[in-house]
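Read through the structure below, which is laid out as structure tokens, and then see the notes.
Note that this complex is displayed minus one protein chain, with the remaining chains in position.
Let's turn to chain A:
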Amino acid sequence: MPAALFSSPAAAGALAASSWRCRLGVGGDRLLDTTAQAISIEGRRLSFSVASKHSAALPILKDCSLRVPAGQLWMLLGLNGCGKSTLLKVLAGLLKPTEGTLRVNKPKSFVFQNPDHQVVMPTVEADVAFGLGKFHLTPDEVKSRVSVALDAVGMLKYSQRPIQTLSGGQKQRVAIAGALAEACKVLLLDELTTFLDEYDQLGVIKAVKNCVSSNGEVAALWVTHRLEELKYADGAFYMEDGRIVTHGDVPSIIDFLKQKQANYIEHFNL
């Protein structure tokens, strides 16, 4: 049973006024008070817009509020184009929100959807070690971290392989190893398992889950379309048209999705 996401509406203040309104009443009764729990990711009323061709602001994110406690893995669900990746980039600091406030624990790590965008060095171990350049580590410590991270994603035997000889799934695992090696407090993961088969998918999600639950300090936000991964999560957000329309623990999200499916079938008389 996951710990709760939001604090009580009274304590949340303005945050509650926005996000509670969006929840559509799903899972609200399951939310517990977590004022005592450390929050790793917190966004309040986040909005993000881009300028369209006609100089008008095109909203991508609308009034999104979320919190992810430390030591938990949360998933971000939603249809294509609903703004999941944009929200993740805003949380990573790659995009500046138009409105709202944001607090994410550091160090944080971001894994892109396309591994070719993430992997920057020509060989496996050099790429995993790249992110460690910002820390002042000894070479032995770097080697140790790289080995442990590669082992966690089952890529230790490929440590000296050139990146271009790897498959898409293997590149994705290298990208994940790079994030794991940094031992960050926050992991922001954008559709990690898109290129992976079922076996690798399970290995990667277990590696992330272990990382999150090992010391209770790491929080992970995982964007996915694979609903079977929900069983490894502590909770989930569901987005539609740039808004977080609901959030809660896994059973409440599954109920919500089943309800949506039923409505869809009823709408089309299938």
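Rule of thumb we're sticking to: a residue touches a chain if its C-beta (ideal position, glycine included) is under 8 Å from a C-beta of that chain, and two chains touch if they have at least 3 such contacts; residues count from 1.
Quick note on the criterion: contacts and distances are computed from a predicted model.
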| item | value |
| --- | --- |
| From "28S ribosomal protein S24, mitochondrial", "SNO glutamine amidotransferase", "Phosphorelay intermediate protein Ypd1p" or "Protein ABCI12, chloroplastic", the hidden chain's UniProt protein name | "Protein ABCI12, chloroplastic" |
| Selected residue (touches chain absent from view) among A:A126, A:V148 or A:L257 | A:A126 |
| Per the touch definition above, residue among A:C64, A:V104 or A:V146 touching the missing chain | A:V146 |
| Contact footprint on chain A, counting only the chain that is left out | 92-94, 107, 109-110, 112, 114, 116-123, 125-126, 129-134, 136, 139, 142-143, 146, 160-165, 178, 182 |
